[in-house]
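A single protein chain has been omitted; all remaining protein chains appear in their positions.
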Amino acid sequence: MKKILVFLLAVLTLTSCAKNEDSSSTESLGRNNEGVSLIRLTMPSEPDSLDPYISTASDTEAVMHNVYEGLVLFDENGSIIPGLAESWEISDDGLEYTFHLRDDVTFHSGEHMDSADVAYSFEIISGLSTGEPISSRFSTITAIETPDEYTVILNLSEPNAAFLEGTRVGIIPEGYTDSATAPIGTGPYEFVEYTPGQRIVLEKNDEYYDESRMGSIDRAEIYIMSDESAIVTALQSGQLDMAQVTGSDAEVLNRNFTIHSNPQNMVCLFALNNAIEPFNDIRVRMALNYAINKDNIIYGAFDGYATRLDSNFSPVMASYYNSDVENFYPYDPEKAIELLKEAGYTDGFSFTITVPSNYQQHVNTAQIIAEDLKAVGIKAGIQLVEWGTWLEDVYSNGNYETTIIGLTGKLDPYEILVRFVSDFRRNFFHYNNGEYDKLIKEAMVETDENKRAELYKECQMILTEDAACVWTCDPNLVIAMRSDLKGYKSYPLAFTDLSALYYEE
Amino acid sequence: MRYYLRKLIGLVVTLILVSLVTFFVFQILPGDPALIILGLDADVNQIEALNRTLGLDRPLTERYISWIKGLFNGDLGISIRYNQSVSSLIGQGLKVTALLALYSMIFTVAIGIPVGLFLASHSRKKYSIPISIVSQLSLSIPSFCMGILLISIFSVRLNLLPSIGYTPISEGFFKSFKSLLLPSLSIALGSSAILIRYVRVSVLKEMGKDYVRTARSKGLSKRRIMYAHVLKNSLIPVITILGLLTADILGGSIIIENIFSLPGIGRLITVSISSRDLPLIQGLVLYLSLIVVICNFIVDLVYSLVDPRIRLR
Partner (left out) sequence: MKRYFSNPSFLIGSIILFMMLALLVISFFHTPYDVTAMDLANKLAKPSQEHFLGTDQFGRDILSRVMKGIEVSLLIGFMAVSSGLLFGLLIGSFSGYFGGRLDEIIMKIIDTLMAFPGVLLAMMLIAVFGNGLLNTIIALSVMAVPRFARITRSGYMELRDSDFVKAERIRGAGSLRIMFSHILPNIVSELSATASLSFASAIMSEAGLSYLGLGMQPPSPSLGIMLSEAQDYMLRAPWYVLIPTITIALLVIAFNLIGDGLQEMNGGVK
């Protein structure tokens, strides 16, 4: 017995000694042994692909947008700003886009960037060289011209007001095919390594062309971590410098950490299958909207770190947001019961909420909804399913009664609202309204910015009036950072802007 | 010789069965790998394109058969989720998990056998009761709770040990050992408690046997009997338990690797199941069952060497 104790003590002492000799430097100023400044942060899931033309996951984009840059970039308000193209013109018919490229950009591989690289990239993006566009939004590109070294002209078959926003997709060097394993871009950070299951490492691009967006921290280690308590303990023990946390943890972490909490342009909703009974009856859908107390969800599942929603649109996108939908259905269980009676459900009814089990906040939301509905005589059972099963059954096949999900933000309202268009392949709500379809199509080709915004606002109102879903909230992105780490910028799109961050000496 | 040959054939049959079971599970499991990889924001084009690049447009049975064919050439195929060769992924993960399992096993034995012996030879309650309580507690707290508990003590409060990530041996043995110390302890505390019980029971059984009484009456000291005779004989059943514990430790590593963010086999298992990565899960299951089967095989062999009667059955 003594021997074991001695052994254990020896192990502990040895390890704690070893600790002291190597880690003193990492503690104070975010520097590692070689005196290189370092930031350690997290991403919640494995990258889907490092290839910018395969990847669609927002978690991946949040990181890789530091490596890849497109012709245009976006600022903190979600507005388009010049990127690799310093300016551009759009023809009056909206069919010809002319981009004037910067002449001082080099790839991380050291090659100079010119129009040939952009043409090569857009040939893949549009599918002109591969036969298949990387996404249907690029299927309208018919020709790519490069009149000179720094000009690129894209020709479209039909006008699309959302096209410019799409040109923020990353540009890669001409002829490069290894993006999936060794990404090369032009961004302020370059890719160093990816260890599956563990981390991605990026390093500062010292050759970056724009002084104002040049990074300050030399090296970034992004750990793939999904376990909430593991993240919090790692923050507290100084093994992470910055991480996304839950509202609940933020309430405690705010003693020693800087907390940034911003809406993230996400739409969390309680989706109803509009095609089946009883949800095909608008009175039932309205009753559900009246019966659910959204403030309870915001407080109970998100600890208050969320913004209430009443349509399929987050107020962050201020220029397109319709504030008239606010509080359209106030919490009113009496009215809900009345509406249910009208619809012929005097004794209520029962149904299942199918929830992806990997999102604790959705599971919590489901429990609160079920409890609220109990009060108006509706029995809601909760069925947890694995994420893969959810995607197949609910999202792809639309085979469900109700579900809870968060839809990630987009910069273009079309991409947010198209989910409710009747012939959209992923309209898992089975929502069908001819007028809505018409308005969305009009907005898509409308080039006048103000008119376009009006059309989208109208669309939001239609969704709310039809009570197509019960929209709950836009959960805040809550970031905890070491108190000496400054410069955090929040975007209406998944993007962790490493170049803005710096340590206060 | 025929005995060993039959055992060997049995081993191969088990592995084939394991692979078939996995295949059938995936046959009925809903979920489209490309959709899972790309998620909610992908449009239908992107999913179809990915399916084609990954060769997922072919029927599952066809893919399985070509996977089997590849297996005979020593090729485990390409992971769908990571787009890397399965053998290199398993190789990378194995470096972590093998070390984790090794340390866990060392801790288990280093704690389990001495404490078990101690409990068996000291029936005085002064020692045995506190030790029993501690060992019961460590046995009854699920390993992930133990993990969280150890993290909150050693990483958060004392700030002594890291709680995330793995440092490879190439960066220094000590740093590497430190990065695996808490995870392996979280596993070992539970499994050593199991070992303690088995050691204790098996030693006590052995001490009740006639030859011990004879030796006692001949005037041999208790210590002498313990170490020269009882220990050797009573450790044979303990070997079986060590074989079984290997499976436990590997199973435990699935959860523990998630808590400590270790890029090991356990992480790969979770990801491969949730992303329906058939080549990867097949490779993993094959590899895992190989280890477990080999452990049992070794146990059987040791048995039959010790007790030749077993071979006759």
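For reference, chains read A and B in written order, and residue numbers begin at 1 within each chain.
Operating definition for what follows: a contact is a pair of C-beta atoms (placed from the backbone, for glycine too) under 8 Å apart; a residue touches a chain by one contact, two chains touch by 3 or more.
Note that the coordinates shown come from a computational prediction; the quantities given were computed from them, not determined experimentally.
Residue B:204 is the one among B:204, B:220 or B:298 that touches the chain not shown. Of the listed positions A:176, A:299 or A:488, the one in contact with the omitted chain in the full complex is A:299.
Only one residue from A:77, A:142, A:360 or A:483 touches the chain missing from this view: A:360. Only one of A:54, A:141 or A:253 touches the absent chain when the whole complex is considered: A:253.
Of the residues in chain A, those that touch the hidden partner chain are 228-229, 232, 246, 248-249, 251-253, 296, 299-300, 357-358, 360, 363-364, 366-368, 370-371, 381-386, 388-389.
Residues 10, 13-15, 17-18, 21-22, 25, 28-29, 136-137, 139-145, 148, 152, 197, 201, 204-205, 208, 247-248, 250-252, 254-255, 258, 269-270, 273, 285, 288-289, 292-293, 296, 313 are the ones on chain B that touch the missing chain.
In the analysis below, only the chains that are shown with their structure count from here on.
Considering their complex, residues 1, 3-4, 7, 11-12, 14-16, 18-19, 22, 46, 48-49, 54-58, 132-137, 139, 180-181, 195-199, 223-227, 229-230, 233-234, 236-240, 358, 386-389, 391-393, 395-396, 405, 407-408, 425-426 of chain A touch chain B. Against chain A, the residues of chain B that register as touching in their complex are 29-32, 35-46, 48-50, 53, 81-84, 89, 92-93, 110-111, 114-115, 118, 127, 131, 148, 151-152, 155-156, 159-166, 174-175, 177-178, 181, 258-264, 267-268, 271, 274-276.
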